[in-house]
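Coming up: chain A.
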Amino acid sequence: MIGAALWQRPGGRLGLVLLATVLLVVLFAPAVLPPPYLQPDLEQGRFLPPGAGHLLGTDDLSRDVLSRVVAGGRVSLAVAAGAVALSLTLGTLVGMVAGYAGGWLDMVLMRLVDAALAVPRLFLLLIVVGIMERIPLGVLIVTIGATGWFGTSRLVRAEVLRLRTLEFVRGAEALGAGHLRILGRHLLPNVLGPLTAATTLAVGDVILLEAGLSFLGLGVQPPTPSWGGMIFWSRSDLVTAPWISLAPGVAIVLTVVAVNLVGDALQDASGEQPR
Partner candidate 1 sequence: MSQPLLEVRDLVRHYPTGQWLRAGPAVRAVNGVSFDIAPGETLALVGESGSGKSTLARVLLRLEQPDGGTVRFDGTDIFTLDRRALAAIRRRMQIVFQDPSGALNPRMTVGAAVAEGMEIHRLGTPREHPARVAALLEEVGLDPSLAARYPRALSGGQRQRVVIARALAVEPQFLVLDEPVSALDVSVQAQVLNLLLELQRRRGLAYLYIAHDLAVVRQIAHRVAVMYLGRLVETGPTETLLAAPLHPYTQALVSAAPDPEPGARPARIVLSGDPPSPSAIPAGCPFHPRCFLPARDARCHSELPPLRPLGFGVVACHHAASPPAAPGPTPPS
Partner candidate 2 sequence: MSALLEVQDLRVSFPAGSRRVQPVDGVSFSIARGETVALVGESGSGKSLTSLALLRLVPAPGRIETGASLRLGGADLLALEGEGLRQVRGRRIGMVFQDPMTSLNPVLTVGDQVAETIRAHFPVSGAEARQRAKALLGEVGLGDPAARARQYPHQLSGGMRQRVMIAIALAAEPELLIADEPTSALDVTVQAQILELLDRLRRARHLAVLLITHDLGVVADRADRVLVMYAGKIVEQAPTAALFAAPAHPYTRGLLASLPRLRGPRQPLLAIPGNVPEAAQWPEGCRFRPRCPDAFGSCAGDPPMIAIGPARTALCWLHDPSVGGRPR
């Protein structure tokens, strides 16, 4: 029913189509592209402009830009999905425990969250990234995910506090339901609605964050391609070979716009659901 509501909104429909296109290309293009698609094309050469042989041209190492955008998309989107899934889980867990338990536990958790929220996220990331020599992809995902749940936990806690005053939660208690049942069957499903919209918007944030980190040379390390990294490593050729940075740039913009459109429409649609 929420899918239908999403489809009825022009913004939601456009977002879904865009997002589906990006995902299809990123996931299935390698099957279509000529193998070995990530190898440098030494015959044709460096800095080829977009054309018949290479749809989006080649870069400074004679690599096909289209192939790298596709491969970079897999990395960038995986980082985004992994990090958001992690911060969603952490935020939901902490928010639900704080909101449900209340008392000193709630107070301690929320003061910690306040403190963490007061530090800029990029600064936290720079500290973690700074103390490590080389950053494996997994560490990058965990780092971004673990610094992104503070806002989510506040949102979840507020929703749990609201739901707890509703009679169906008290009714479940009176029926003899234990804490786990109340958390899992009564609170969690009702928290997920408002959370979905916020999460989709967070995906856009994380894609930009990863691009930013990679652009600063602190994110995904070469030769692994990522959208932000591609822009970073091609910055010196921006004027002579703009297609190398333009292609991943357009990919970032399209994905973020698509995700935000879906997120906005979801927020609208969930606002219409009866509470």
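Picked so that all candidates are chains of the complex that A comes from, given by their letters.
Side notes on the structure shown:
Criterion: a contact is a pair of C-beta atoms (placed from the backbone, for glycine too) under 8 Å apart; a residue touches a chain by one contact, two chains touch by 3 or more; residues count from 1.
Computed from a prediction, not measured in an experiment: that's the story for all the values here.
Put simply, of 1 or 2, the chain that touches chain A in this complex is 1. Interface residues of chain A facing candidate 1 in the complex, by the touch rule stated above, are 166-168, 170-178, 181, 185-186, 189-190, 273-275.
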